[in-house]
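Okay, handing you the structure first.
Moving on, here comes chain A:
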Amino acid sequence: MELLIFYPIAGLCVALALGVILNTSPVGSAMCLIGMMLGLAGIFVLQQAHFIAVLQIIIYAGAIMVLFMFVIMLLNLKQTASADWISRDKNLFITILTSALAVGILYKIVDIIFMADLDSPAELPDTFGTVATVGESLFTDFVLPFEVASLLLLAAMIGAVVLAKPKLD
Partner candidate 1 sequence: MFLTFVTFLPIFGAFFLAFLPKENEGAIKQTALAVAAADFLLSLLLWTNFDDSSHRMQFEYNISWIESWGINYHIGIDGISLLLYVMTTFLTMICVIASWDVKKHIREYMMAMLALSTGMLGVFISLDLFMFYVFWEFQLVPMYIIVGVWGGPRRVYAAVKFFIYTAVGSLLMLVAIIWIYFHIKETTGVATADILFITDHLSAPLDIQKWLWLAFFLAFAIKVPMFPFHTWLPDAHVEAPTAGSVILAGVLLKMGTYGFLRFNLPFFPQASYDFMPFIAWLSIIGIVYGALVSMVQEDLKKLVAYSSVSHLGFVMLGIFALNEYGIQGALIQNINHGISTGALFLLVGVIYDRRHTRLIKEFGGLSKQMPIYAVCFMIVALSSIGLPGMNGFVGEFLVLLGIFQVNGLWAACATSGVILAACYILWMFQRVMFLELKNPENMKLKDMNVRELITIVPLLILIFWIGLYPKPFMKTFDASVNHLVSRVSPDNFRPKQDHGAGGHHASLITKRELAKLNQKLKKTSHN
Partner candidate 2 sequence: MLLKLTCLVPLFPLLGSIINGFFGLRIGKNAVGIIAAGSMGLSFLTSVLVYLGYLMLPEGQHAYEQVVWSWFGAGDFHVDFGFQVDPLTLVMMFVVTGVGFIIHVYAIGYMHEEYSFYRFFAYFNLFASAMLLLVMGNNFLLMFIGWEGVGCCSYFLIGYYFEKKSACDAGTKAFIVNRVGDFAFLLAVMYIFNIFGSIDFTTVMHAAPEKLIYAGEAVTIITLLLFVGATGKSAQIPLYTWLPDAMEGPTPVSALIHAATMVTAGVYMVVRCSALFNLAPMTMMVVAGIGAATAIMAATIGMTQFDIKRVLAYSTVSQIGYMFLACGVGAYTAAIFHLVTHAFFKACLFLGSGSVIHGIHGEQDMRKMGGLKNYMPVTYWTFLVSTLAIAGIPPLSGFFSKDEVLYHALMDGNIIFWGMGISAALLTAFYMFRLVFMTFHGESRVDPQVHPHESPKVMTMPLVILAGLATGGGILGIPLFHGWHILHNWLEPVLHFDLANALHHSEHMLHEAGRHAPSWAHLLDPAEHNIWLEIFLMVFSACVAITGIAAAYIFYIKRPDLPEKFTKGQWGFELVKNKYGVDELYDSTFVQPTVEGSKLLWKECDAKAIDGTVVGTAKTIGWLSKQAQAFQSGFVRNYALFIAVGFISLLLIMF
């Protein structure tokens, strides 16, 4: 069952990811990215990380991608797409080389992954991945990161405001 679900979703995700980087239009890329993120949420569910799956959808697909779309619209990027890589022939060679490099890296990583002898997974309790479990450890063992993350968001907020404000006083 897991197999049946995993491989199609995995394939889809990879395809969508490729779609992101191969699409000429930024809006198309964004769409593909949303799709990929939703697919990943499925994979998280498959791994019983329900909480994270939900967050994935809410934060990523919901918030972050909306922000992307917003900016794309704001900047009205359609016109500039033609200047992108596909229209430039002279960079084709470099692109191929880069792709070769990427494939090389991939090959190496996968090679290493399969080098590791991984035991079969542990027996999972039912509570694995639930909001309660994750929340508990988030507010006990990982309370500090949780708090620090708030500082991070604060900093990001200030920064975004400072930079994006149309006019500084």
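Candidate selection criterion: all candidates are chains of the complex that A comes from, given by their letters.
By our rule, a residue touches a chain if its C-beta (ideal position, glycine included) is under 8 Å from a C-beta of that chain, and two chains touch if they have at least 3 such contacts; residues count from 1.
Predicted model, so just to flag it, every value in this text is computed and none were measured.
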Candidate from this complex that touches chain A, chosen among 1 or 2: 2
Residues of chain A defined as touching candidate 2 within the complex: 98, 101-102, 104-105, 108-109, 112
